[in-house]
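Pasting a structure here, questions to come.
All protein chains but one are shown in place.
Entry: chain A
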Amino acid sequence: MVQYNFKKITVVPSGKDFIDIILSRTQRQTPTVVHKGYAISRLRKFYMRKVKFTQQNFHEKLTAIIDEFPRLDDIHPFYGDLLHVLYNKDHYKLALGQINTARNIIGKIAKDYVKLLKYGDSLYRCKCLKVAALGRMCTVIKRIGPSLAYLEQIRQHMARLPSIDPNTRTILICGYPNVGKSSFINKITRADVDVQPYAFTTKSLFVGHTDYKYLRYQVIDTPGILDRPFEDRNIIEMCSITALAHIRAAVLFFLDISGSCGYSIAQQAALFHSIKALFMNKPLIIVCNKIDLQPLEGLSDDDIKLVMEMKAEASQTVIAQGDEPNDESVFLTMSALTDDGVIAVKNAACERLLNQRVEMKMKSKKINDCLNRFHVAIPKPRDTRERPPCIPQAVLEARAKANVEKEKRKLEKDLENENGGAGVYSANLRKHYILANDEWKEDIMPEILDGHNVYDFVDPDILQRLEELEGEEEGFQLEAEAEEKYFEIDGKELTPEELEALAEIRKKKSLLIQEHRMKKSTAESRPVLPRKFDKDRKFTSERMGRQLSALGLDPTAATNRARCRSVSRRGQKRERSLAREGEDGDAMDIDGEQSSKKLRTRSRSRSKSRSKSQPPGEVTPGEGFRNSSQKLKALKIAKKSVKIRNKTARRGEADRVIPNLKPKHLFSGKRSIGKTSRR
């Protein structure tokens, strides 16, 4: 059967929200841009579209609301009555009716304004019409705002109603408040109903599910009912009355014989009699609860009489059903607190209900179609011997022992708690190690030694292999020594002087290489100067002399010759060779000495400033004159060319002077075009 799903109703927005939603949707999903220069038909269409779109959205949403809320006449009478009890049928119908009218009104507004828009003649007029239309629609919605709020509240409440299937197997529990109905349902199902000592703890219906003979039963817990005339009952009681009235279920009428609920047995009996009309055609069971407080035998006679009356009534229903009156299935005692008789009650109720339902089904017409398709096969017993399950003795003993051990064993958790808790105690994992010798459990083995991993070396026969290795090694060593002896040096050693020479050679070579490298790197930018411009004094005769002597030659002759031919000595007398033998007289020698002294001390610059004494017309080779007469002529021309300039005191080349090294116009100011980054 359809499980009434009130949870699927969409949320009903409040009036303002509703308007916001629809208007923003219109804003987003219709074109927004329009200019007054457009064609009039285009403008009209634009605004008509907006109006229609809004109306359609309103229509859709309101229709959805109306359709989703259940119509009280169309649903199961139980739910119909329940909703009536909770929400007042009239109010509910009115609210929905208002929604409906609002929908129609909005439709009419849209139609009217669309008609008007067809004749709008300017952008402004069309726009005003559209604004008016939307405004009116929104006003309508604003007016039904309270109804929307009411419906939203109903929806929320309905979603929380228990999902009771009115057509399945159901057990109803009823009785006075505080008799123990909720405790009973807590015991037999997984429901968790509030149990408190005050009356009317349970304020609405609660559903639990329980199983019996592989079938699922709904158990409905009702709020307590008081003995009042029907009209005076409040909503909570009406819920239970509704349930009783409409659901075909087994009824468990709870009786508190100890009177601790606050009501005497007489009152409870009175209630029973007043609502016994509702128990027609329903399997009824009287349940006496709280027998731990007051056993049934301890009741007073009047009470017992009342109880027996109730039992008689209950039996009546059984007889009406056609079953034999069985005391056990009509009148039961239990205690919810001590679990005494709870299961028996449940079983009895389920059994009664099942039987009744089966009978009903059998009596109905549909069953005949299915009946010939069933066949329940029951294996015939071979003999009357009992065959219980067979468990070997050893297994039973082992189980017993295991149980004992489990209780006695000390867990790691206990150990941890003893030694300071989780953060303080760290379990000793080593104690479970399986080693050849238990003393080794706490050994700490180093992992690294001398740059090796110890684990890699560990080997049971390492000693043996080590011995072999050492033996090998000795063998190798002897071999090596023997070979060395044979490998003699064939003695061509270099003498120390030769080594010296070699060292010199190498030094010289490296110097050359260095120099070459320097030259190479500066080759492009190094000026190649002739020897006369020698500021480092690299080309002196002394140096030459030194180098020559280093090479093993006698430098005196060479140096002498160099000195004779040097520029500083130009114009001086040739020096007498020092090596000349057979020279007589100290005077010569002294002369020689002196002149050489002069040579040594004389400075170069002095030598240059002393000009050569030559007549002016004498042509020195290299000047470019054919003969001296040409030279004289050239001199004359040169003198003539400067005569007038000198005479007139004009400025000449030698008189050039830069008056202003940094003229202002070149070094300051902006330029009209160009950059000033270079000056």
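In the analysis below, contacts are C-beta pairs under 8 Å (C-beta built on N, C-alpha and C of every residue); 3 or more make two chains touch, one makes a residue touch a chain; residues count from 1.
The working rule: contacts and distances are computed from a predicted model.
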| item | value |
| --- | --- |
| The complex's invisible chain, by UniProt name, from "Myc-type, basic helix-loop-helix (BHLH) domain-containing protein", "Probable ribosome biogenesis protein RLP24", "Integrator complex subunit 9" or "AP-1 complex subunit gamma" | "Probable ribosome biogenesis protein RLP24" |
| Residue, one of A:Cys128, A:Ile343, A:Leu494 or A:Val567, that touches the chain absent here | A:Leu494 |
| Residue, one of A:Asp20, A:Glu473, A:Glu515 or A:Glu618, that touches the chain absent here | A:Glu473 |
| Touching residue (missing chain; options A:Gly552, A:Pro615, A:Pro659 or A:Gly674) | A:Gly552 |
| Residue among A:Glu68, A:Glu418 or A:Asp443 touching the omitted chain | A:Asp443 |
| Chain A, residues in touch with the chain not shown (by the definition above) | 433-437, 440, 443, 445-460, 462-463, 465-466, 469-470, 472-473, 476-477, 480, 487, 489-490, 492-495, 497-498, 500-502, 504-506, 508-509, 548-554, 556, 578-579, 581, 583, 589 |
